[in-house]
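Sharing a structure here in structure tokens format.
Every protein chain but one is kept in place in this view of the complex.
Residue numbering begins at 1 within each chain, and the chains themselves are lettered A and B in the order written.
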Amino acid sequence: MHKSATPSTDDRPETDLAQRTGGGGDTPPPPASPRRRRRGIGWSGRLEIAVLVGPALIFFVGFVIFPVIMAAYYGFFNWHGYGPAVDFVGLKNYVTILTDPDFQEALGHNAFIVVMSLVLQGPVALLLALLLNRKMRGQSLIRVLIFVPYVIAEVVVGTGFSLMLATNGALNGLLENLGLDQLTRDWLADPSIAIWTLMAILTWKYVGFAVILFLAGLQGIPEELYEAAAIDGAGYWQIQWRITIPLLGPTLRIWAFLSIIGALQLFDLVYIIWGQYVAPVAGTSTMATYMVANGRNAGNFGYGNAVAVVIFLISLIVALVYQRVVLRRDTAGALTERSDG
Amino acid sequence: MKANRILAGSAALVVGALALAGCSAGGSDGSGDGNVEMTLWQNSTTGPGQQFWKDAIAAFEDENPGVTIKMQSIQNEDMDGKLQTSLNAGDPPDIFLQRGGGKMAAMVQAGQLMDLTGKIEGDAKANISEGSFKAETYQDKVWAMPLSVLPGGIFYSQDLYTAAGITENPTTIDELVAANDKLKATGVAPLALGAKDAWPAAHWFYWFALRECAPKTVEETGDSKDFSDPCWLKAAQDLEDFAATEPFNEGFLTTSAQQGAGSSAGLVANHQAGGELMGAWDPGVIASLTPDEKPLPDLAWYPFPEVSGGKGEPGSMMGGVDGYSCSAKAPKECVDFLNFVASDDQQTAYYKAFNSPPVNQAAQAEVTEPYLQQILEAYNAAPFVSQWLDTVLGQNVGNALNVAVVDMLSGQSSPDEMIAAANAAGAKG
Partner (left out) sequence: MTATSVAISAVGTSKPAGRSRGRARAGTPAVYFVALVVIALMLGPVIYIILGGFRTNSQITTDPAGLPDPWVFTNYFDVLTEGTFWTLVLNSTIVAVATTLGVIALGLMASYVLARYHFRGRGALYALFAAGLMFPITVAITPLYIVVRDIGLINSLAGVILPQIAFALPTTIIILVPFLRAIPDEIQEAAFIDGCSRLGFFWRMVIPLAVPGVITVGILAFIASWNSYLLPLYLLNDNANFTLPLGVQAFSSQYSVDTAKVLAFTSLSMIPALAFFSLFERRIVGGLTGAVKG
């Protein structure tokens, strides 16, 4: 290992660090390299792109994009689910959706869930990932055990928690058995508590997902950095704060992105535990439960498909804003800038 | 890069062309050599119900050589979605469960059902009443063969009632409230309610409406979807008043109707609730949830009490009908099968397997359970029989009423708002 003569004069040391060791990206190549072409990509390059991306693209367009477009088409109709759609209503469904107080409530719930998911799961998962990254006895076993909630299907989680959290369910039963009667609550149907119950269940289920992502991201941080910092006498938490977390940046931001989109699409757990009727009453309805309750279950399939399109557009807007504001450094050029040759 | 765009574009075109090319119906009922194959979709995935269908198919195949029927058992909750998908994709099953009401109307309008008018023969024609066929009629044509009638009423535990000192079944709502108080004194929830699924709560509203509204009003509102007649508001107020007497189990908003342990049926099965307002499928459900998984020995039934001053005809009944339809493209042997399943012997077997009342009157004479006999008696003597009101009103309004009733029972809205919500349901569909 050799040190350079002058320390970097970049006034954003973390970025420089990220670019050198973790962020890759768009560092312009040193002019000395003879092989690097700056002028576009030759035909061999284009062929490589086509061969590598082609299969994924074909699958994706055929099985995802095409059905989605067909489904969105029905959103312009008043369609009851059988036979071709004939009753064209244009944007009327969309107007009804956006002016429906039930939908607006659901949207508010989704926003709350998005924010609280990040706030609750992020720090907890980070600490867990740091914990699990050490060599300790039972490391593998502990990792598996922490991951178990994520492995269980949502349907099963829903069934189990319904039994546990019902008013005459296991949790209240346990509290009574322990003599803690006054702590029993209506965990599911009480509007002042229900949303927090939901957040607790979501955290329980999805913290494993975050942990595994962070664990993978931690592997990309070279040991030498820790050794060098330790040699200089930095403490453990200092190291985490100044080195690990910034270098984990791209992983953190990607996790947050997936978490946000997942929170906007949340359906299964709410539907199974609360049901489409009690969810609005309890304050836990989401846009997706609204979609099913007012669409498929009411026989208004055209309306339901329109809600799906609205969910899509909202997710898209959030994603674009997120890309522009947060992910700019990681995926420069990926979404919002012109490509640079 | 342009190459990429061209590639993506052509990929889309290729897959799109593939998908659209085969839009005409695929699949066929291989009848090239005189053999007929049919598919049947039914919703009993386990137990005697599934066995009934296997036996019926075997018997039919014996009597009709050259005909084979392939059966698919689909869980009740998933049936509607799967059926709708396959109907719209153009390869539906030949014989399938028909829910009736708005769903059937939509299928008829899409031309997806076979018209059975005039094709009903044999026992089915002779022994099944007009009233049962009425449920499967739309625009004056018959679209499904009824198999089981499932009227509603209060299923209760005789033991719990006796222990509470209730000697006579309540015949009016006031008597019901008094009986509830007696049950509460013994520490048992008077009535179980699976409000998580909403429709059990909505059923309370529908029964109050049946008692408050004249039969003609009920039929008219079924067509117009207009709830301005004051009897509807009165029914909503009746429900609110009744709910204020706290007759339901604690935590009814988190209790499901039939989903296994902890459901309202489970409460009745384990003597934790005195009874519940349900349809005639309930004995079977309760039987599966008792400690020994056998039918509840002290299960009994009485009809929904009368409401004083109501315009409904005393003794009116409300219930659903389970039937089976043929798809529009099914071979003619499909109708033969339906006639076969509705015959006397098959109907008796059906009743024994499902423990629910058959429509065939010859089979009805074979019923032995006292509560089923009472149900059939009340049903056959009723001056006016309506289908479940959410079936009559259609899925859209029915669903809106479900939502509105739950809102009201949770204390978050009033009878006026409930009726207003029902009227407003038209906007979404």
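Following the convention adopted for this analysis, a residue touches a chain if its C-beta (ideal position, glycine included) is under 8 Å from a C-beta of that chain, and two chains touch if they have at least 3 such contacts.
On a predicted model such as this, the values are computed, not experimentally measured, just so you know.
Engineer: Per the definition of touch given earlier, which of B:Gly187, B:Pro291 or B:Gly309 contacts the omitted chain?
Structural biologist: Considering the complete complex, B:Pro291 is the one touching the chain left out.
Engineer: Quick one: say which of A:Ile97, A:Leu126 or A:Ala288 touches the chain that got left out.
Structural biologist: For the chain that is not drawn, the touching residue is A:Ala288.
Engineer: Would you indicate which residue among A:Ile97, A:Val114, A:Leu171 or A:Val270 is in contact with the undisplayed chain?
Structural biologist: Within the whole complex, the residue contacting the unshown chain is A:Leu171.
Engineer: In the complete complex, the non-displayed chain touches which residues of chain B?
Structural biologist: The list for chain B reads 1-2, 4-5, 8, 15, 18-19, 21-23, 26, 43-47, 49, 72-78, 81-82, 84-86, 88-89, 91, 258-263, 265-267, 269-270, 272, 281, 284-285, 288-291, 293, 354.
As a working rule, only the chains that are shown with their structure count from here on.
Engineer: Hey, how far is the Cα centre of chain A from the one of chain B, in Å?
Structural biologist: So the centre of chain A lies 40 Å away from the centre of chain B.
Engineer: Within the complex, which stretch of chain A touches chain B?
Structural biologist: Those in contact with chain B are residues 41, 46, 49-50, 53-54, 57-58, 61-62, 65-66, 78, 80-84, 93, 96, 162-163, 165-169, 186, 188-189, 274-278, 280-282, 293-294, 296-300, 302-303.
Engineer: For a test of understanding, state which residues of chain B touch chain A in their complex under the given definition.
Structural biologist: Those residues of chain B that touch chain A are 1, 3-4, 7-8, 11-12, 14-16, 18-19, 81, 84, 87-88, 102-103, 106-107, 109-112, 195-198, 249-251, 253-256, 261-262, 394-396, 398-400, 402-403, 406-407, 410, 412, 425, 427-429.
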